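Would you mind keeping the following structure in view while I ask a few things?
Apart from one protein chain that is not included, each protein chain of the complex appears where it belongs.
Then we have chain A:
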C-alpha cells in the first residue's frame, strides 16, 4: 500500500529544478506528481514516478543525493470538507503528518492526496478501518494516461 517517493536535495537558486527533471525525462521516466519544499537557501524536491528504481539510479549516477521515503496515497471526496474529514480521522488517531501534497490527477469525484506519516503502517490501518481508500502503486498508475 505504501508508495516509494524520491527526495532530492536542491539549492534554492534559479535553474536548479530543471536539471534533475531533464535527467529523468531523458530516460523516458514520467513524473506522476511532485512537490517542492524550500527554505531561503535550499529545498527538497519530492517525486513520485512510475519506475522509481530506475529514476533513483539515473539521478544518483548523475550525482544527485537521493533519499527514498515511504508515503501513502489516500482518496478523499473532492468537495468542501472532504480533506477535513480525512484529517479529523488522522487527528483522532493521533497520527502525525510530516507533510502532504496533492496528486495532480483526479478520479471522478475523488482527489488523491499524498501523505508522509511518521508511522505509515498504522496510518494505513486507521484510514482503512474508517472507510477511506488507500491507493496502492498499481492502482495509482492505472489512471495515469
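Keep in mind that, in the parts below, contacts are C-beta pairs under 8 Å (C-beta built on N, C-alpha and C of every residue); 3 or more make two chains touch, one makes a residue touch a chain; residues count from 1.
Following the convention adopted for this analysis, contacts and distances are computed from a predicted model.
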One chain isn't displayed here; going by UniProt, is it "Isoquinoline 1-oxidoreductase beta subunit", "ABC transporter permease", "Phenylacetate-coenzyme A ligase" or "Enoyl-CoA hydratase"? "Phenylacetate-coenzyme A ligase"
Out of A:65, A:84 or A:141, which touches the unshown chain? A:65
On chain A, residues whose C-beta touches the chain left out of the figure: 5, 7, 9-11, 16, 37-39, 41-42, 44, 46, 57, 60-61, 63-67, 69, 98, 116
